[in-house]
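For this view, one protein chain was removed and the others were kept in their places.
So that you can tell them apart, the chains are marked A and B in the order they are listed, and the count of residues begins at 1 in each.
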Amino acid sequence: MSADQVKNRKPLKFLQPYIDARWGIKNHWYPALFSHEVKEDEVKGIQIAGEPVALRRADGRVYALRDECLHRGVRISARPTCFTKDTISCWYHGFTYDLESGDLCDIIASQEDPLIGKVSLRTYPVEEVNGMIFVFIGDEDYPRQPLAHDVPARVADDYEYRTAYLLDEDTVLLGIRRHCVGNWRLATESGGDPGHFLIHRLSPLVLSQSFSLPLSARLTGPDSVIVNDKEWPKSIALDYDTLEHVMENKRLGVKTYGDTVPAGLNVSLYLPGVLYVENWPTRGLAQYEWYVPADDGHHVYWQVIAATCKTAEERQDFKVQYDNCWEELALKSGFNDDDIFAREATEHFYEDDRGWEEETLFSLDQFVVEWRKLVINHARGIQSPPNSHDQISAHPDGM
Amino acid sequence: MSADQVKNRKPLKFLQPYIDARWGIKNHWYPALFSHEVKEDEVKGIQIAGEPVALRRADGRVYALRDECLHRGVRISARPTCFTKDTISCWYHGFTYDLESGDLCDIIASQEDPLIGKVSLRTYPVEEVNGMIFVFIGDEDYPRQPLAHDVPARVADDYEYRTAYLLDEDTVLLGIRRHCVGNWRLATESGGDPGHFLIHRLSPLVLSQSFSLPLSARLTGPDSVIVNDKEWPKSIALDYDTLEHVMENKRLGVKTYGDTVPAGLNVSLYLPGVLYVENWPTRGLAQYEWYVPADDGHHVYWQVIAATCKTAEERQDFKVQYDNCWEELALKSGFNDDDIFAREATEHFYEDDRGWEEETLFSLDQFVVEWRKLVINHARGIQSPPNSHDQISAHPDGM
Partner (left out) sequence: MSADQVKNRKPLKFLQPYIDARWGIKNHWYPALFSHEVKEDEVKGIQIAGEPVALRRADGRVYALRDECLHRGVRISARPTCFTKDTISCWYHGFTYDLESGDLCDIIASQEDPLIGKVSLRTYPVEEVNGMIFVFIGDEDYPRQPLAHDVPARVADDYEYRTAYLLDEDTVLLGIRRHCVGNWRLATESGGDPGHFLIHRLSPLVLSQSFSLPLSARLTGPDSVIVNDKEWPKSIALDYDTLEHVMENKRLGVKTYGDTVPAGLNVSLYLPGVLYVENWPTRGLAQYEWYVPADDGHHVYWQVIAATCKTAEERQDFKVQYDNCWEELALKSGFNDDDIFAREATEHFYEDDRGWEEETLFSLDQFVVEWRKLVINHARGIQSPPNSHDQISAHPDGM
């Protein structure tokens, strides 16, 4: 960076709440596990936005409690120990909690202990839909929000390129999740980025289809990024119809392999960090991606393909297609692995917050900037670092 | 943790010296190595309470010196280099120290150097008994204490369940030591914990014997924890005869496999962190455990079984028994490996000192609390972190 550029460093006051959000935003719904990952009576431990969460399924229903025993702080999920359908016990001294309330209702090592009934483990609201388990992460006293407010909105029925809605009964979701290096903000920003197609120029998915991704989707004006911030779910969207698709750079001799772009492709990004790509990886399907903060340097990358399947046969067909094509060609080596590479590559520049000050944005970063504004103005809260005694006072309304 | 619980955080002033003792307590005897680990002329390097120590055996006797050459600070033990029986040389430039005094008595690279005779390497008192080498770690000018003051006391000769005394001539000690994750305080606290038996419910040692451990040893009153803090060695002890052994929890449907508890089982914990379990792993034997601080996140876990053997035949019998049963069944996969798992599990909660403030103790933790008081009031000093220029002024008498 030259001396001039150093002098021109932006004032970052505006961006501060976003910089503070390195551990995630709170009072939102996040995907926790796929349903098949917690079978009846199983206990699984995960971490979202720095919070350890234990999930247990009992009589079909999934419960979520803080995965840290009140006694000496061990992960309850480390050695799943349940003796009844309505409790979960810590494997160490037998502190036993009511699944529903989190109340300490027994201690195996001290059945008449005065502590019983006096303390409670934190619990979290859970919703399970179409094979995915969602957990509401945030302040214990924050009013529970509808799950529909934190997932991509339903598209109008008469829209020519209509794809499946996540919460519909006839929607089938198939996908994977991976624990990735990199802060959730960088991953989320990369998800909808209209300028990053160069990394996919030679991706097998692109070369194997009848379409090409353009070298870039040039934003022709302020309308190219639509901000939906009046009603929940809140989002920003790229309207591909208003974009100029650049297929060639003559000066440098770079060209896309094909000439046409995918029909009906729409890209939008929702709070708390959900990418929605319609008619992708092929017409009629949709791809959802979540970049769930784990800690300040890792996120869980959820990649889910959605289809509307009205019959058992359609479900079976979609599953065969997914297993034999899309998982590898779209979600893994054929396309998204390149995105993972790119996200990890930005981590170093931002990990000590230098990047926010030294980055040099260009015109297509309008999308990234609008996303940051959406987080700053509409996230329901900024997650404090774990173990921090000073809460970050970041309620968006007060900013 | 709920908002209420956060508000009820304990004042920790009382506990502060214990919290400061993350690198160990000083001016005490710690086991360093088994005798067979330092053969004649061998040099071995270890670390106790952050202090690097080199041990060398010459003419049968073991010497201990600070394992950091005065010149450029390398570990002398990294490339053992001894040219005479009464010296140890640094392998790099040949700084040569007198084994007894630590005085710099030669420099191979500069035989007439003015530095010779002017500086000394720190030495440590050493005692070797029954196959174990002990080193006195602490302030250079602190008066040497008797080893007998830092190991479990001799039991009265006429005690029905009498087991071997560590320092007796006819005592045989067989065991192992392991470098484990976790601070020495958490390991020590877990050692004598009367409430942790749930983790051993299905341990092979327990299922293979005629006895069971209870689900817990309920403390029936203040007498259940005996504090011996008048004379050295200082300790706390559980008297199993005064405890209520809980064998079942009907509400949760948990039960011990057998109905009787081990005869003569007594558990006591001595400064500087030595667990003494009488009549364990079986009647007539005793198990000693040390949790020697290595650094602030690791300890060396010593597990030693003691027997009284009056003849060579008895020694041989005990060795056969140990090799073919107790090492695996008692010290490793049959029992103590579960303790190692449990200790490591608490490390995260306490590693930034959050646990001391947020832990929720219950009635059986009276034992842990008395142990902490013993350390706070009677440890001969708190070890400063290595490289710290500000000494922690923690002489117990002044507290």
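Simple rule for what comes next: a contact is a pair of C-beta atoms (placed from the backbone, for glycine too) under 8 Å apart; a residue touches a chain by one contact, two chains touch by 3 or more.
Worth saying up front: this structure is predicted, and the values here are computed from it rather than measured.
When the omitted chain is restored, the residue from B:122, B:319 or B:373 that touches it is B:122. The chain omitted from view is touched by exactly one of B:40, B:100, B:140 or B:317, namely B:140.
The hidden chain makes contact, of the residues B:60, B:114 or B:221, with B:114. The residue from B:84, B:220, B:260 or B:324 that touches the chain not shown here is B:84. The chain that is not drawn here is touched, among residues A:208, A:249, A:324 or A:387, by A:249.
Where chain B meets the omitted chain, the residues involved are 66, 68, 70-75, 78-79, 81, 83-84, 87, 89, 91-96, 106-111, 113-115, 119-120, 122, 140-141, 387. By the touch rule set out above, chain A reaches the unshown chain at residues 1-3, 5, 194-199, 215-216, 218, 246, 249, 251-254, 341-342, 345-346, 348-350, 352, 354-355, 358-364.
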